[in-house]
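Structure incoming, see below.
Note that this complex is displayed minus one protein chain, with the remaining chains in position.
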Amino acid sequence: MNKFSVNLTINDIPVTVPEGTTILEAAKKLDFRIPTLCYHEDLCVAGNCRVCVVEQVGAKALVAACATPVAEGMCIHTNSATVRTARKTIIQLLLSEHNADCTKCYKNGNCELQNLAHEYRVGEHVFIDLINERRLTIDDLSPSIIKDDSKCIRCQRCVRTCHDIQGVSALAVAYKGDHQKISTFLDHPLVEVVCTNCGQCINRCPVGALVEKTNIEEVWDAINDPTKHVVVQTAPAVRVAIGEELGYDPGERLTGKMVTALRRLGFNSVLDTDFTADLTILEEGTELLTRLKKVLVDKDETVALPMTTSCSPGWVKFIEHTFPEFLPNVSTCKSPQQMFGALAKTYYATKKGLKAQDVCVVSIMPCTAKKYEANRPEMRSSGYKDVDYVLTTRELGTMIKQAGINFRNLEESHYDSLMGDSTGAGVIFGATGGVMEAALRTVYEIVTGREVPFKNLNILPVRGIEGVREATIKIEGCQPEWGFLEGVEVSCAVAHSLANAKKLMEAVKAGLVNYHFIEIMACPGGCLGGGGQPIPTSAEIRNKRSQAIYNEDAGLPLRKSHDNPEVKILYEEFLGAPNSHKAHTLLHTHYTPRKRY
Amino acid sequence: MLDVQKIIEDVTQVYGKSRTALMPILQAVVKERNYLEDKEMIAVAKALDLSPAEVFGTASFYTFLDTVPRGKYCIRVCKTISCHMAGKDEIIKALEDTLRIKVGETTVDKQFTLMTANCLGWCHKGPVMLINDEVYPELTPQRAIEIVNGYRRENAG
Partner (left out) sequence: MEIENTRPKRVDFIFNKEGIDPLKVVEKTIQRNPDDIILDMIDSGLKGRGGAGFPTGLKWKFTKNEDSPVKYVICNADEGEPGTFKDREILDQVPEKVFSGLSICGYTVGAREGFIYLRGEYNFLLKSLNEKLKRFNDGLKKMGLDFTIQMRSGSGAYICGEESALFESMEGYRGEPRNKPPYPTVAGYLGKPTAINNVETLVYACMICQFGPEKFREIGTRDSRGSKVFSVSGDTPKAGIHELELGMTVQQFVEEFGDGDTKAVQVGGASGGCVPRKNFKDTIIGYEGIPTGGSMMLFNSSRSMYNVLHDYLEFFTEESCGQCTPCRVGCQQLLKGIEAVKRGERPPAYLEDLKKLAATMKLSAKCGLGQSVANPFVSIVNNFREEIIY
């Protein structure tokens, strides 16, 4: 028996747990669920909604189960009459300041407050409706996020997300008392502040106060427009999470069924962002090698190292705001989504005999920042908006339900050809460390002519959940043209979630660390934990999605981006070579320094 | 002209460049000019490596750290029970009449802002008001007007 264990009883059942365990966790161990609203396992404890209050025998008041550590001999009752009355009253109080127009709410059916109201059968409104007394605003100016203060229950999960996980603090608690609210700086719209559109707040909002700006209707209109050829691309992380929207447990790989479902929705062609993920590796890998050569051989001081990835639009907006001096370090490669859009309206359109203006590109993304990215003015290199509409994984789930598709019974099918092929390297883009791993698989082979020296190509040091991970690969036995890299230890770092990214970049800035290549994903776990993924999220759920991604990779016949046959054809027939002039025009971009303050 | 950089330097010399310096900096700004401007909150955020929203969120919690423009003299009449019983309504009425503004407003010449406040801690000598940091207990409507006139004269002279 651990000497730091604590004995207590919960609902008269004895339990022994380690010191420091909260009542909530101890109850869970006994399979007693205590309802919560402000509590979220990804975040620091707030203890402010008070829904989780329980009775501690001998205490004069109820205690918050999420915030109270166990103590020796404690007697807890989680469902006494006192507890039930208090809990029900608290739920009624929350409803009295909540715009409880549930049938019109975007979150109807996936709202934690609604669930609790149902569970506790709150019945008629006892209290006076406070919602009409305030001038509560809706901020729908962002292309990614809608913030509706009338729905907000002030649990502060979003504030803690923005601070603890992302280190951004675009959202903060403002004012006090009856005027207290969640606010940006001076209540400016989200588009005017440092918000990165990552959507992590959406993932954790228990109600409908923070939701994505939906484009479902626009996409239906495009599908129904006979003059449009609607192409859909699906990001790597969508296939391992869409199931959660459709009643599956987390971690189901549903690529084939999803492709069939997309076809049934009426898309003219179902293609894969993984294709352009592979393409990204060739472009970005070549860019990295070029930078290394310029620095190591040409001693060109204008070339910046370490090079960082650029696939995550939340990260890109973050660095534009927070470290604008490092913008030359960001790979000029567009994200796979945008490479896809640019090619769909040029290469694809030509091959299919279509006019660019008749091609409509829809992306299914695990991400809300992708909606913002698609709207960037730089993203029109086809002469048109390269990606017309971006839907989140959640919105795709909604469309499948709207279309009445019995997803479970669908047959599996393959992506269409021409930008539908992919390798395992493209798939792992969806997990933190995946871009790094994919890039190393390709770069090492380009330079040495041999596969990366890791068993089954699995570069385990860059995988995992630690916020910042490092790896070095010594390059030996170079091909003649890469002789300058002989013996070089390529040093890499991987960070996910922006708070970790900030730490890493501060260390780079201070000269404490030296890397050649850095992969950064804005969201915890990478894209699989993106702001457009199914709600709820937790470390466990993200871990299951991650396993699914790596299983998908392991099961594919091709696992190195440079082996992608359609990518080879694309270079042969259209782009020439990686980083060619044409590739630069269509596949690369530039960045805009923005103010943090 | 209020020099926020100087204030930040002075305060962080004493308190260090940590978050504990936040309140003293904001208080020093408000002492000079009665409210915080956007650019000052931004400057403070920058100096302490906070987001502007965090500075705004903290400032707006505190009644005295106003984030909307206020006059040179902030009049705060206590409205809590003892002062209520002692006649704060008459004081407010007299001040509204002489300043020609309502509670919450600022005079056109930006000299006076009239506000109410929660208990100022002079319950035995109500009604009471603060003008900036100065306290004026045992008010009558007449005396309140005279005090305001005193500020007017001081300002004119």
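Letters A and B name the chains as they come in the text, with residue numbers starting at 1 for each one.
In this section, a residue touches a chain if its C-beta (ideal position, glycine included) is under 8 Å from a C-beta of that chain, and two chains touch if they have at least 3 such contacts.
Being a predicted model, the structure only gives us computed values, none of them experimental.
Trainee: I'm checking contacts with the chain that's been left out. Which of A:D101, A:D178, A:D298 or A:E466 qualifies?
Mentor: Answer from the full complex: A:D178 touches the omitted chain.
Trainee: List every residue of chain B that touches the chain not included in the displayed model.
Mentor: 18-24, 26-27, 30, 48, 57-58, 61-65, 79-82, 84-85, 117-126, 130, 133-135
Trainee: Spell out the interface residues on chain A facing the chain that's missing from view.
Mentor: Within chain A, the residues that touch the unshown chain are 45-51, 53, 61-62, 64, 67-69, 82, 85-86, 89-90, 93-94, 96-97, 126-128, 130, 153-154, 156, 173, 175-180.
One rule holds for everything that comes next: only the chains that are shown with their structure count from here on.
Trainee: Using the touch definition up top, name the residues of chain A that touch chain B in the complex.
Mentor: The contact residues of chain A facing chain B are 163, 168-176, 183-186, 193-194, 596-597.
Trainee: For a test of understanding, state which residues of chain B touch chain A in their complex under the given definition.
Mentor: 38, 41-42, 45-46, 50-58, 60-61, 67
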